[in-house]
Structures are given as C-alpha cells and as structure tokens.
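Worksheet: one structure, shown below.
All protein chains but one are shown in place.
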Amino acid sequence: MFNDPPVSSHLLEFLDQNGERGREMLLPALLYTQKIHDFIPPASASAIGAALNVPLADIFGVIEFYSMLASQPRAETSIRICTTPSCASQGSGELVLQTCQHLGVDIGEATRDGQYIVEEVECLGLCDHAPGVLVGDEMVGEATLEKIFNPEDHPRSQIYGDPLYLMARSGEIDPLSTAQFQEKGGFEGLKKVLRLPPKELIDMVTNSGLTGRGGAGFPTGLKWKSCAEVDRFPKYLVCNEDESEPGTFKDRALIEGDPFTIIEGMIIAAYAVGAGKGYLYIRGEYTHSHQVISQALEIAGQEGFLGKDILGSGFDFEIELRSGAGAYICGEETALFESIEGKRGFPRVKPPFPTTHGLFNQPTVINNVETLANVALICKIGPEEYKKLGSEDSAGPRLFSISGDINLPGIYEISQPITLKDLIYEKAGGVRHGKEIRAVLLGGAAGKFVAPDQLDVLLTTQGTREVGLSLGSGAVVVFDEDVDMKFVLHGLGHFFAHESCGKCYPCQLGTQRQAEILDRNLRGQALPGDIERLEDVIATMTDSSLCGLGQTAGSAIGSAIKICPEYFGIEEVSHG
Amino acid sequence: MNEMAKTVRSTCPYCGVGCQVDLIIKENHITRVEAPFDVAPNYGRLCTKGRYGMDYVSHPSRLTYPMIRKDLGAKPRKPVDISGFRRASWDEALDLAAEKLAGIARENGGDALGTFCSAKATNEDNYLFQKFIRGVFGTNNVDHCSRLCHAASVAGLQITLGSSAMSNSIAEMKDLEVLLVTGSNTSETHPVISTFMREAVVKNGAKLIVADPRQIEMTQFADYYLQHKAGTDVVLFQALAHVIVKEGLVDQDFLDNRVEGLDEYLPSLESYTPEYAEAICGVPAEQIRQAARLYGSAGAAAIYWGMGISQSVHGTDNAISLANLALLTGNIGRPGTGLNPLRGQNNVQGCSDSGGLPNVYPGYQLVSDPELRQKFEKYWGVELNPEPGLTTMEMVDAAEKGVIQGYYVMGENPMMSEPDLLHARHVMEELDFVLYQDIFMNETGEYADVILPAVSFAEKEGTFTNSDRRVQLIREAILPPGEARADWDIIQDLALRVEVELGKEGSVGFKFENPAQIWDEMAELTPPFQGITHERVEREDGVHWPCPKPDNPGTPYLFTESFPRGKGKLTPLEYRPSAELPDKEYPYILSTGRVLYHWHGGTMTRRSKLDDIYPEALVEIHPEDALNIKVASDDWVKLRSRRGEIEVKVLVTERSPQGLVFLPFHFAEAAANILTLDARDPQAKIPDYKVCAVAVEKR
Partner (left out) sequence: MAKDKTIQLTIDGKECRVPEGTTLLEAARSLDINIPVICLHEATTSEGLCRQCVVEVEGWGRLAPSCITPVEEGQVVLTESERVIRTRRTILEMLNASVDLSQSDVLQAQMERYEVDPNRFPGAKKREREILDDNPFYIRDYSQCILCWRCVQACADDMQYTYALAIGGRGHDSHITTFFDVPVPESTCVFCGNCVGVCPTNALQGKTEYLLEKGLQHNEIRARRRQERQDKRRSS
C-alpha cells in the first residue's frame, strides 16, 4: 500500500499496556498513532486491530469519521482556521486565502516539504478572539498571517460578572494549586455532601432547580435520581467537555481557569448516583485545556481527592481523561458514549436513556462542564442561597459567551435575569463602532436569530420559550448592519453539512440540501421555489431527525427566513 | 427476450448444513440465488458456494448423452478423457451395462461387484440404488463416501450410544452456553453453521473452546484455543476427562441413571494427567484444566467436530473420547448440549439413512438381524444376503485381489478422494467393468467403460437430509441438458434390464413413477421416517427425523430419556500414535483438508466461478518452516511422500503450526491424495487423511 511506515515501537508499547481493555482504547490508540505519523498507516491500523480485537474495516470507518484523524499522510503541522460565522464575520476567509498563498498551496494540500497543511474547520471555541486558528497544538487568537507562524501566549477569555460565583476563581488563582483552590472555597461543597446520604444530596440538587447547561436544559436532580434508582453496576459519571457549539467558549474557560471545580462537581455527581468511574471527554481541538485538566487530575489523585476512600468518606472514584477527535456530534450524549467506546460517533435511539443504558450500556449520568460547576456551587452555598440567583424557572448563575461585532467579547456570568438588549448594551459595551444590530444569533448554530426589535427577550428559560427562542448553550453572537448575512447563512449551512454524522436520512440529506441552497443563495443564484425547498427540508429535519443536531440544523435558517427574508434570493417568503 | 424470472425453492447441493435457497431462473439458467429469511436452518444466510457456486449446473461440459469407451475390453484400462469415449443411445449403454454387471454376478456371485452410491444424490436415488444392489445382485457391497468422512464418528457413537447422527439441532446453536469445536474448520467447511456459533459467542455470551492443530478462523472467537499436535486428540480429551473427574465436575445423577461402564472407565483415566497430556500433545496443562472446568461446570455444553477427529487411524477412539466427556457431564439429551458430528455432504446423512452402507438397510436396520432382514425380504419379494458387505477401502482391497471385478460408481469421485492415489488408480486399471453415472466427467469417469449422464440437483425432485437430520426437498427448477436423466430413473431402468439378464424379471419391484413414491416405500420400512411424506416436508419446510408418526412433530434433539443402546457406555481408551510420523527423510506432517471456495474432488467447483477466486492449490506453511525451506508465498515446492510426489505453490501463514503443512485436496493437478497413506482405523475402516509424513523442497 502507498505510504505504510512500519509500526512504531512506541505504539506497540502503548498497545501492550492497554490492549486488554479492548475496543474502548481505539480512539486513544488512533490519536497516539496520528501524533507519531501525522496519519494512520495501514500497518499501524492492523496492529491496533489485532491488539484491541477490533475488525479492520471498523477501524478504518472510525478513522474516516473524525476530522482530526487521517487515513492518508497530511503534514507535520495542521493550520486549522475557523470559518464558522463568529470567525468568518471577522475575516477568517481572507486569512485562509492569505495563508494558502503564503505557503503556495491549496486548501487541504500539504506543502512539498510536508511541513504545513491549511484546513478550514468549524468553531474552535476562540470566538471572542476571532479569527481563531489552531496551529498544531497551539491556539492563536486574533489571528494574522504573522501570528500563525509566531504564536503568542494562549488566548484567555475576559470574564465579566459582579459578583462572580462560577467564574470567581478563574484568572485569580493558579489553576493547578489545590491550596489556592481551597482558600477560595474549593472542595467545600464536596466535604459537606460526602457526609450526607446520596439521596439527600439528590434531593438538594433537585430542590435547587438546576437545569443542564449544555443546551438541552434537563433538570439535573431528576437525571441523577433516575440513575441512582437503577440497581445495576458499574455506573458511570461522564463530563461532557465536547463544547463545539459555534459561539460557545465558556466550558473551555472553566476548565482552563478552574479545573478543580469540575473535578469537584464530578465527584459529587458520582457520589450521588453511585458511579465508581468517571470519564472526562474533552474535544480534541482543546489542546491547552487537555494539558491543564490532565495535570489537575493527576494532582487531585496524588492529594487524595480522587481514588480510593476520598477524604475518608469510604467513596472510591477515579476519572479517566479522554480526547475527542474532531466531531461536533460527539457533544450529543449518546454519540459521546459511542466515541468513548471506540466507534463512529453515531447517536443512539432514545429510549433507552443514558440513565439506564448509557456508557457501555450501563447506567450513566452525563453532565456538562458548567452544570458540574453549578453542582459544586450548590453544595457549597446550599439550595436556598442558590435559588436566589437566576430566576424561578432558570435557577442559578449562567454563563453567556458573547462574540461577534461587540465591544467587549468574553464570558458573562449573569446571576440576575437580564434582557438580551441589556446584556449587549449595558454589560457588553454595545456594538463595535457604534453600528446598528442586524441580527443576534442566540444559542449557537443550533439556536435562532433574534431580530433587532426582539432584543427585549428575557434571558431565562421561560423568557426565551415564551417568544419561541431558547438559551441553548448560552452563545450570543452579534452581527452588525454591515454583516454579509448570506455569507453567515451559508456558513451555518456548511457547518451542519460538515458535522452531520450521516446516520439518519433527514439530517444526512437535509443538511446537504440546505447547504446547497444557501450556497447558491450566496452566489446570487437562488432559484424560484428555494424558500419552499428550504422550508420542506427544515420541517423534515426538525420533525424527523434522530438526534438534536438534525432537529436543530434548520432552526437558525428557519428563523432567518422569518425575520430577514430579504436575504433569501428573489422570492417573497411563502408564509410568515 | 424479457422472459419473466421464476423462483424455485430448493436445498443447496454443497454441504451438510442444508441451506434453503430460492433459485431465480431465467431462460433455463440459475441467474441468482437468494435465501428465504424465515426458513430453517439458515434463515437467509448462505455461503459463497450456495450463493454463487450453482453455475456449474450450466457448464458446457455437462454430460448430455450416454457414452461407451472406445477401447472397450482393453486391459489394463487406461484413464482417458472424453475423447476416448463414443456416444451411445440409452438402450445400447444400459443394455451393455446390464449385460456386463449381470455377467460378473452370474459367474462369480453378487459379491464380485463393488458399488458406490452418492452422498450428493437424493434419499430416493440412494434407496433405489441399494434396493437394486441388494435385491437384484444379492450383495451388500454398497458403500459411499461417508466411509472416508465420518465413518469413525459413526463407529464411535454406535459403540457409546447406539446411534450415529448429530444429536442436537442447528437451531440451538445461537443460544449455546458453552461449545467445544474440534477438528472442524467450521467457517470454511460449514460456513453458515459457523455464523450461528459466532452469534452465540458475540451476541449471547457463549464460551467457545477450539481444539485444533491449525490456527483456524474459529480461534479468533475462542475463549480457549487448545493447539494440540495432530493425531494426539485422545490424549487431550482423556486429560479433559481426567480433570473433570478429579475436580468433581461429573454429573453424578446422570452417571447413576443413564450411563454404564464407569468402573472400567475410571482407572483408564488415571495416567492422563494434564501434565502427561502437555508432554504429548503440547497444550499447556493449565489451559487443559481451565478448558475442562469450563466444559465441566457449564449448565449446558455442546461438542461439534469434523474431519480432524474422524479421518484418523484412531478416529473411532477420537469420537469415543468426545462421547466420554458428554456422558461424564450429562451434556447430552437436552437442548444446548450434545455430540454433534458435522456431516460434510449435502446428503451424506440421508445416504446413510437410506441404506447406502454395507451393514445396514435404511434406518440403520442391520442386514445381519434375521427379523429385520425378513421384513425387507417380504416387502421386496426376494431373498437377501445376511452377510454385511465390504466397505469402500475393503472393496479396493478386494478389487486388488481380483475378488471384485466390477464397479458401479454413482456420483462419487474415488480417484480424487481415496488415499494413496497412485495405488488406487492401479487397482482401477485391473477391473473388468466400470459403470459410471454422474453429471460431469471426472478423474473416476476416465476409468469408466460406460458413462451414464445424470441430472443435477436443480433438475429433479427428491429429498436431502442435512446434518441435523432434517429431511428437506429439492425441486425441479430447470430442464436437464440433452438426454440426462434422474439417478433414480436410470437405476430403475438398469435394474429392470439386469433382472431380465439374470432371468429374474419382476423379482423385486421397480415400478416407481416419481420420487415421492420411492420415499413412501422407504418410510414404510423405516420406523423413524414413518411420519414423514414429501407432502409434509413441503408443508413444513422440512422435518427432523425420528418422526415415527404423522402427528409427531419431528425431533430436533435426541436422547432425552434413553439412548438407542439403552444406557450410554463410557469406554476406556489407550493413546496410540499415528501410523506414519515425520522422520529425517520426510520431516513434515502433511494434513489434508478443504478450503471455503471448493468442494472435495472439485467436480463442481472447478467448473464454477468459484474457481476464479481460488484457481490453484496452495500448500500452507508456517513462516519459520518457510524460512528453513527458503521459500516465500507464491514460490513452488515439491511435496514428496513414500507414495508419490506433486508440485504445488506455497502460501506462508501462521495458520499451520510449525512442522505441519496443510494441503487442500480439490486440485487434480496437485492431487493431495497422491501423497496420503492408506492407513485405516480398525473399526471404522476410514483412512487417515490428517497425518502422514512428507518432505518439502524448493522446486
């Protein structure tokens, strides 16, 4: 076969140490191989298959699924430039052309010396430092051609909020110091609840009204209760750090600024439901976060916060860190399980639900990073104090990631209900250069556009629901009057087409059809009937897709058709 | 020409799984094969032979008219290809055959004839064949290829249980708890069955033990792979039994009520410690213990085996050693258990069932039993020979001595499948008359005097009985080529003419109009078949015998209450080494067998597109051995034994253990049986195809 270097002795050692665990080590093995060769050679894939007892065809299917794994040689360093709307609207498209020209290559073509390759990727979580680029393992914010080849310090997000609860320690302490963490109230919650029977803990979290912060907004206490009630072991506690929703970067900031909070939240959650093993799944592109949390986990273990008999409570819990490999869909809980299990990230049909049949088909609770930070907070200050924050239907403080044409992009911790208008103008400094707002994308690509005259929406669960919107992951992307909306729409269409897993027909086909229509719309070649086509496609995806990706793939576009139909070809909108 | 396709349900003509197929026919060709998803035993699954290997049926070299050897009477007879024969009419050919066969019988008695019926032909074909040979010639010299296949399994099971068929059903396989597979490269010889075994392991948590000298595909699914040295099976299984007894894993209840011979048996196990076994067979003692514990403590465990067990000079002992395990642990007589020899041919079970054996009538009724013989005498209207006849290899011996002077061979290819081929061919040369009946010319047909063209499975009606005793239908789907006729039709015509020659007109009864009538007669005489008719088989898509009454549902698994001999018999065994082991001159063990894409002598598959994917013989050699011989894959080697030599291409693979080379026997141009040794199991008379000594040299 073409390029097939011999199997590295390092890989063989890795397989020797981990082979017994079988297929669940597939993604780690492939990522390890990718690092050695910059792709997965067939011989290495065969060796992995033999060691882990995974069919060869399956291994190839897994390589092909994940954007960060390659079955053909790429280059030593990938220059991954984000082209999702937040960054696209800040000129990432031009940056792509510039970089390619500078290197003398096309997109996706390696330089002759095999050093560099330029790739267009989706959201890297650098929205507040747009345009964002991942150069090898280095994240580059406010990227220019110069900075790509001379990366500076890792970009940090500005954190706003007064007072701060979730983000209180971020940027104020050495993230890897448990001493400083505890000085500022860390592990207080954990110490309290380890003395409680798990049932009481669950009641407490239920009582607090906490809902999931990943985008689905499910009541956390209820989720824990369902899992705790199942009499089957082992159980698992999974932290979902696959944050890939365009416009969202709050989880990254949490992990990088205050990793022990997440660990604390995980231990508490595991204790509540009876899970002895936890997995922390972090997206592959978050290389810096990976380093930080990896070290934090080791330190926590050394200092007795993880492992056997935590803080003398008799509770054993350990956490394994896992990396994604470039797939937005792996943020969907069941797809995440599939990924850990060493398969293509296809979402599963629900029911059954993760609380009864989750990771390895065992009872599992999976929580978002921010949710777990809230859990630690609740256990520290108690549900009554917690309920004073947020609103009745949206308890607790909430993190909003704000980016786009805004004066003060960053993370906003909001602990009192606020309208979108006030968030933008009162808190975030208003629109850059004093421009008018064209539209705000609320909730990420899976969210909806908010028209300038709808900015009074209250940013709570209830408040948004009342006007047909949703908070989602808390992403707020502001587009000013000069934005090329057709370009933004095209970018959203491209995003979903690129990230669709391809399992169910409505999404596999629908995201492609949607992208095609938005594509020709961008080129000024819209056809008569395109709006009807879009509406049929969107309705089909929304009504019939297997998972949340497909079900929301058309929602932003659908909202745009309603509020700014002038951006769609030459047709009048068919009905409001 | 847009003729509408028609679909005809039938049974695959290749192996003993007996897959149900739907033949899609267009313009008298089988253009596609499908499998119904809701019918046993295969439920929509097929292997490459069943799916794509039916095209042999339409090959241009099909025999389409009778032929007579041009140099008739010349001695010794030389093998000639088709150009050595001339076309004849059916009358001329049948009359000549009748004259010759009757002549030999008249001069030297019926026992001067040797006959081979066919494990590929239908039950009806075979019943009529043995009725002809027994009833008209008065000899029991009827045998078929199971002699070279599972004869030892049959002998072993007869001794221990009094029965000889697979005790449990294919339908139970996917739900097994524990299974031991030995001497069977199941994924290549019974592919669809192997998918059910794999299903049991992958989907239903079954535990698999594989015992095989070669690292076959099934080992990839095994919890324990016992790689024992070829020919050391008795030691291995006695050692398993030893552990089971010593660690108290026997089923005492079962032993008390259903088994005898324990007192003689137990002492024979004493010396077979796992350590002793390790020294002889090479399997680590600890592994033996673990495997024994797994089998011994299972709620239900089943044993499956193939040619690795049976085709051995101690094949009967091998089979007995497996039966001992099942009897010790009570793993027989319930679903998910059993002693299951996987029958090779599509109708080897049926051919045996229909009396195609020298010592029994249909249904395994002994020819030497006066009462049973009288039943047949009365029905057929003729006196029958009470002496059991000769087995295949004994017929070869008798032919060599001139005691047998004529052969009638139906649907078999002994000139590819008998061991020590150079010798076997020499024996053929001296015969006075050879009658050959087949769908193609093959290596045996080259020795014929008269060739009668038969029809393929797709061109006639009848029944096959698969490995788990399921009687299933084949149906006429296409018209036969030329003047080819159904085997039963030919036999009937021939029998009537022989009767005339011998002056015994109308003595027996050959007035059948269709195969259903033939079945009905056989069923009347055979209690386990009495509940089965063609009509019922059609209605129910197959029936498991024993089925003694019309309202009996058939019997998927046997021996729930008792064994045919009453109690199961534990039998002491002695390990004896193989007949010819490697030495300085011939340093490698040669093991012969099959590959997925071909069938036995190759008569069918070498004329199918299956040949395109595996067009030539390959000898499988371990990488270390290949290094020593200084060859790589695709190089040529010379294989030499004391019997002969061949040249063949190499495939280097770790499937072969060091010191053993494996050669499939499908390829006439590199015929494996030129090398093999005619050493036989004393009880079953089956040759050992798995162990003889060869030299391997770079060509």
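Worth a mention:
A and B are the chain letters, set down in written order, and residue numbers restart from 1 in every chain.
Keep this in mind: contacts are C-beta pairs under 8 Å (C-beta built on N, C-alpha and C of every residue); 3 or more make two chains touch, one makes a residue touch a chain.
Just so we're clear, the structure is a prediction, and the values are computed from it rather than from any experiment.
Remark: the absent chain touches shown chains A, B in the intact complex. For the chain left out of this panel, the touching residue among A:Leu11, A:Leu27, A:Val292 or A:Cys501 is A:Cys501.
Contact with the chain not shown here comes from a single listed residue; of A:Phe14, A:Phe65 or A:Tyr160, that residue is A:Phe65.
When the missing chain is restored to the complex, the residue among B:Leu596, B:Val652 or B:Val694 that touches it is B:Leu596. When the missing chain is restored to the complex, the residue among B:Asp55, B:Asp223, B:Glu430 or B:Asp635 that touches it is B:Asp55.
Those residues of chain A that touch the chain absent from the view are 1, 42, 45, 55-61, 64-65, 71, 327, 344, 349, 497-506, 508-513, 516, 520, 527, 533, 536-537, 539-540, 542-546, 551. By the touch rule set out above, chain B reaches the unshown chain at residues 26, 29, 31-35, 37-38, 43-48, 51-52, 55, 58, 60, 187, 191, 195, 198-199, 202-203, 221, 596-597, 609-610, 612-613, 615, 634.
We adopt the following convention: only the chains that are shown with their structure count from here on.
Our note on geometry: chain A versus chain B, Cα centroid distance of 62 Å, whole angstroms.
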